[in-house]
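The other protein chains are all here in position, but one chain of the complex has been omitted.
Now for chain A:
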Amino acid sequence: MRLTVDRERCISSGSCVRSDPAVFDQDVADGRVLLLHEAPGPEHRDAVLRAVHSCPAGALTIVEDR
C-alpha cells in the first residue's frame, strides 16, 4: 500500500503515531505528521487503516492498496 499525508490539514493529534509508530512520527518542530514509510508492508496494513480512519483531521490518504 502507498500513503500520502497532508501537513496542511494535520492538527498534530498524534493519533497516527499511536496507531503505528513504525510508519508515522511527529515533527519535533510543530508536532505535525512525518511519514516514515510511504509504502508500508502488509504487516502494517491493519494499523495503517486504523490510523487513516481515526485521524481527526482527515490528513492521511491511502493512494494505492493492494
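Here is the rule we go by: contacts are C-beta pairs under 8 Å (C-beta built on N, C-alpha and C of every residue); 3 or more make two chains touch, one makes a residue touch a chain; residues count from 1.
As a convention for this text, contacts and distances are computed from a predicted model.
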For the chain omitted from this view, which of "Trans-hexaprenyltranstransferase subunit I", "Phosphoribosylformylglycinamidine synthase subunit PurS", "Cytochrome P450" or "Putative spermidine/putrescine transport system permease protein" is its UniProt protein name? "Cytochrome P450"
Against the chain that's been left off, what residues of chain A make contact? List them. 11-15, 17-18, 26, 28-32, 50, 53-54, 56-58
